[in-house]
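Of the protein chains in this complex, all but one are displayed in their positions.
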Amino acid sequence: MSGASKPIAVEAPKGLAARLRDPRVRGVLFQILAAAAFAALIWFVANNAVANLQALGVSTGFDFLNQPAGFDISFSLIPFEPTDTHLRVFWVGMLNTIFVAALGIPAALILGLTMGILRLSPNWLVTRLVGTYVEMVRNVPLLLQIFFWQAVIWTLPPVRNSIAFGDAIFLNKRALYLPKPLFESGMWFVIVAAAAALVLAIILSKRQRAQRDATGAVPNRWVVPGIIILIPAAAILLTGVPWSWELPEAGRFNFSGGIQIPDTLVALWLGLVVYTGAFIAEIVRAGIQSVSKGQQEAALAIGLTPRQTMNLIILPQAVRVIIPPTTSQFLNLTKNSSLAVFIGYPDIVAVFAGTSLNQTGQAIEIIGLSMAFYLVVSLTISFFMNWYNRATALVER
Amino acid sequence: MSETQNYAPGQHPDLAPPVMAVGPVAWVRRNLFSNWINTALTILSAALLFWMIPPLLSWFVLDAVFTGENRQACAEASGACWAVVTSRWEQLFYGLYPSTETWRINIAFVGLLLAVTPWLAPQIAFRRQLVWFSLAYPFLAFWLLAGGVGLPTVHTGQWGGFTLTLVVGVTGIVASLPIGILLALGRRSSLPVISMLCTGFIEIVRGVPLIMFLFMASNMLNLFLPQGVQFDLLMRALIAVTLFSSAYMAEVVRGGLQAIPKGQFEAAQAMGLTYWQSMRFIILPQALRTVIPGIVNSFIALFKDTSLVAIIGLFDLLNMAKAIVTDADWQGLSIEVYVFAGIVYWIVCFSMSRYSLWLESSLSGGHKEAN
Partner (left out) sequence: MTDQSRTQGNQTAAIAMTGVHKWFGQFHVLKDINLEVAPGERIVICGPSGSGKSTLIRCINRLETHQRGKIVVEGVELAEDVKRINAIRREVGMVFQHFNLFPHLTVLENCTLALKRVRRLPKAEADKIGMEYLERVQIPEQAQKFPGQLSGGQQQRVAIARALAVNPRIMLFDEPTSALDPEMIAEVLEVMVDLAKSGMTMLVVTHEMGFAKQVADRMVFMDGGEIIEVAPPSEFFENPKSDRTKLFLSQILDH
């Protein structure tokens, strides 16, 4: 090659053109445009909304929350009358949603854990059965599964021919009737005793751990569970079993008394638990399999039993991988409870964003409040998940 | 113990393993009866199967009635009344589409299969022509289904059944992927305004159930548009489902982008590629390949979510099934209709997940690590 080479040919930028080719200037310009477009969109939408609302004669603002609702709700955890306000409707709906989620999440977790562990068993028949369950449930819409469970419940006998379990539990196509516990004054003592037992159990297990560190001997495994069971049991006996049962009584058309769990809640709960359980099963299976085989081999090689290997080596590592996606599934279960509107269970979507909205026409406020509720739930769960991830992260370089 | 012949070192032939160690007997011992827990589980599972399968078989097939005009036809049989499905299959598949025009849906369906093929099986013959066809397909399909020029108009309110499910599902799937990619890129952008807008959108959409967005589409969209502008019901459902799914797709794609080593971005920059060029040729192909399972899961979820459009009055497959269940002729036969709908959904979703497994394995063929 000869001595001097020609420089790369690019025109030197001049004036405004120079500014526009600066990537930083471009960036700022682009953002200003985006923000302006967004603001314009908001303004356009808001303008239309105001005009349309005026034309329709619909009021704005949150006063409607103090107006009487004028309709009844078929199932509620707190007392509700049609003369109660829309704000109370919101609370009832919210509580119903939380109720079905609170019932569904532990059940789905237990089902998912069991199925996930069974899926890993060396038994070919069992793994195929669980695999079939998972593949069937994951590929069919949840709504369809909920309808299916409702159809199954409708094959139960009508009220007058209810299936009875003794005098206490009745099952028919309308509802599941359970006895209602009526607590007497002695119950406080039992609750305090249970709390004390819990605290004692925590203290004792810490003590046992310290003792094992000091002497090396294996601590008695029955002490802690024993305390948790025996102390409250003793308290119950001492106060002479401080509760009685209100049994469901057969009336002419229906039962009265007792706890009534409507068929819609049962169908919704069954659908949510079976569906979410399948996803959790896959998460559990993948989590346990994600721990490399070498870990198990190393544990066995230093003489740990298979049980110790699972408890000390595999599970601690697997749990880290399992918990984040599982909390995601819990969130999904809570959001999916909104399908209640299709089968008549009065959750927040059905009563507030449904009936209240129809009555008052104030769509923006009502949908805004309902979305706020779900956002608070999901942000709380995300927050917990982020905290958990940070707290248990494996320390690396 | 068999022959203990002594072979010279290096001359030992490959022998067959002993019978008890390998083969069906050993397999049964190892997999079904290795210890007492296993044996108990095997017995329980076999009992469960024996308890479940014969009644299911007789309900499904042996005692079932396959044709008839109404409930009476099945009154004596103890098995499933599939007559409800066979006599209403037109509604289940075509909704309320006029019977004389359903041939248009059939052509559109064949067209769909053709349009999808070049994207699923890149080695197929005539790929270029099929790709052009697939780009023109949306317009072709719309014309076939809706009518207008040369074909009698069929209002979208009459579209229903499996056809409607496909329309919502396919449109949602095709549209949510590019929108999701843009959202993911936007979220990772170094420009704070873009990043905040995209993150806000994604987090809000993911925190709220799809039903709320369908409610918004049916109740609030009217308020936000200038007076007199009306959106077709189907269009509203499409917008809600697509935007909803895009947010989830965005998170999946973001995961894939995060897995790309920083060196790839730097190499692309060093080559003088612009942002969009490096995305298109270097980064996105790798990122998308990594998260194929996540993308297909997102598609499957979208397809299942189409069942929710019933809430705004559209008659997709599931809502159609529900309507038939309440029909006077077929009172009380909910299980058969739902099972049939369930089978249809299952076939589509299961095929998608199998395809994703096949795609993963065929793509990783080129990525096998040297061992």
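Labels for the chains are A and B, by order of writing; each one numbers its residues from 1.
Keep this in mind: contacts are C-beta pairs under 8 Å (C-beta built on N, C-alpha and C of every residue); 3 or more make two chains touch, one makes a residue touch a chain.
From a predicted model like this one, the values you see are computed outputs, not experimental measurements.
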Identified contact with the non-displayed chain, of A:Asp167, A:Glu184 or A:Glu297: A:Glu297
Where the missing chain touches chain B, by residue: 1, 4, 7, 9-10, 12, 14-18, 21-22
Interface with the undisplayed chain - residues on chain A: 212-218, 292, 294-295, 297-305, 308, 312-313, 316-317, 320, 394-397
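One rule holds for everything that comes next: only the chains that are shown with their structure count from here on.
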Of chain B, residues touching chain A in the complex: 30-32, 34, 38, 41-42, 45-46, 48-49, 190-194, 197, 204, 206-209, 211-212, 215-216, 219-220, 222-227, 300, 304-308, 310-311, 318, 322, 332, 334-335, 338-339, 341-342, 345-346, 349-350, 353
Footprint of chain B on chain A - complex, ascending: 27, 30-31, 34-35, 38, 45, 48-49, 51-53, 55, 121-126, 129, 135-136, 138-145, 147-148, 151-152, 154, 335-336, 338-339, 341-342, 349, 353, 357, 363-364, 367, 370-371, 374-375, 377-379
